[in-house]
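Every protein chain but one is kept in place in this view of the complex.
Now for subunit A:
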């Protein structure tokens, strides 16, 4: 009885409270579990404490895919959240559905928040943008593939960290003789396919890498450069210069942590987790390698991870609250906190400068590799890609490349299959837009 009374009183009080302040409440569906989720909550609490007009409530909806599916179902029922987090491979789906979201650039300028795309780090700017360069999704948890190395292992083998794959080939035998697996990767499509094209400034799809629209977009994976790369990777695997432990990210990364692998290609955000693990050897990170036979200098990579989208169909007050939240989120202090706590890159140059002047990169040199790589020379093919049903295309890439590595198929056959199945999926996706 007492509990009931108490609950009733508490509810009444809560109602009074919200009526008195007349806060505009908005919701944010995200896919950040564990420690990341706690940092998300910290950002939300910070925003709520910074003013008393708006209140944001973050809701964890599971994996990236689950969050997107939940958001789609909610949108169709008219119950969509104000902000939804969508991952890189799902961006064509949400951006293709024009009318599902309000482009952040429009949202911010309509609500009087200053916006200049040049405030953002170059590699971050255009991944979630339209073909006209207008930012549609706000880059949130952003990272890029970089290479980590076990400095003790390299010293033991008497070699220097390679910056190109040619240099890697030259030192791999010494690392193998020293008892190490010279190199592993953690995400074949992201590190060896998508960012491979950006690093060498090669086109990855027709129609300006897919940004000009789904109609007629074709994947350009069956190229001489891809053939050469995967032929080499397979040779390395057979020689014992490269290790492959399946599609699971951690199955591969754990080989580095266990001291078996001398180098691994992972996410620029991994350094936080590696630091926390207190590994029994010296380690550091450097840029994603490139082939000097393809390009004389390595170009910048683009971001992976996810972006925040403002969902359409919300009231002007709620959109104003969303715009204010984005302004808070992109402030240098919040970006620096997010960067420091999670290892994801800061999305603005101001936040990067703040981290630098605060001495963050003196304390954690590995944290700077990601942002710096995203600021390398840009080219016409470095902003990213926009391909529909890309989740399935990634599945095909994973499947076929794994078959190359296990010897079930040849590089030529695999790339041909990816091209055919990928183009069939792209054509199907174009029809969903019609």
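Rule of thumb we're sticking to: a residue touches a chain if its C-beta (ideal position, glycine included) is under 8 Å from a C-beta of that chain, and two chains touch if they have at least 3 such contacts; residues count from 1.
We adopt the following convention: contacts and distances are computed from a predicted model.
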Omitted chain, identified by the protein name its UniProt record gives, among "Secreted protein", "sn-glycerol-3-phosphate transport system permease protein UgpA", "ATP synthase subunit a" or "Cysteine desulfurase": "sn-glycerol-3-phosphate transport system permease protein UgpA"
Listed residues A:31, A:44 or A:100, member touching the removed chain: A:100
Contact residue for the chain not shown (choose from A:85, A:143 or A:255): A:255
Sole residue of A:35, A:63 or A:377 that reaches the chain not shown, by the stated touch rule: A:63
Omitted-chain contact residue, chosen from A:113, A:228 or A:402: A:402
Hidden partner interface residues of subunit A, rising order: 63, 65-66, 68-69, 72, 75-76, 90, 93-94, 96-100, 244-248, 251, 254-255, 258, 389, 391-392, 395, 398-400, 402-403, 406, 408, 421, 424, 428, 431-434
